[in-house]
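Of the protein chains in this complex, one is absent; all others appear in place.
Up next is chain A:
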């Protein structure tokens, strides 16, 4: 039995790799709703859990416990701080805005880190990529080291967050296209004559 010519097997492998890459790209660029494969089911209004009396009553649990020492003092301090903060926030809106933005960001970050278990492994992988880039660029001087480190970080980030990478690339491409179009449509600069700045003779 004669073996297949090596050219054919190379071509087959190439096709397989191309197919895999195409599939990967399709999965990455498809919309999340179609990707998850979960079909949505429409509900009538009656089926929505809108009314509290339909829910089973929430069981309260009772802990026999005296107030802890210093708890009332902490309450006094907290209420005083709240009142002072309300005064400041009413006087300076920017303080209130900054504090609420910071609080919301912290809450969102905490929720993300608590519920999304892949965040820390991804962060570790990206860090390892950056370290690899740093080691590879050790002999290249400061600029080269920064370059290889950022390349390592960006590569691992692109692997860990492919959807976001595609989004960023698409946004970049759209901006570049927009800039190129506006550059093409820009009118040619008028050939202005230079003002005569020489002193009168």
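Definition applied: a residue touches a chain if its C-beta (ideal position, glycine included) is under 8 Å from a C-beta of that chain, and two chains touch if they have at least 3 such contacts; residues count from 1.
The criterion applied here is as follows: contacts and distances are computed from a predicted model.
Engineer: Name the chain not shown, per its UniProt record: "THIF-type NAD/FAD binding fold domain-containing protein", "Eukaryotic translation initiation factor 3 subunit I", "DNA-directed RNA polymerase I subunit rpa43" or "MICOS complex subunit MIC10"?
Structural biologist: "MICOS complex subunit MIC10"
Engineer: Please identify which residue in A:7, A:45 or A:59 touches the non-displayed chain.
Structural biologist: Per the contact definition at the top, the residue touching the missing chain is A:59.
Engineer: Could you tell me which of A:71, A:127 or A:178 touches the chain that is not displayed?
Structural biologist: A:71
Engineer: If you put the missing chain back, which residues of chain A would it touch?
Structural biologist: 58-72, 74-75, 78-79, 82
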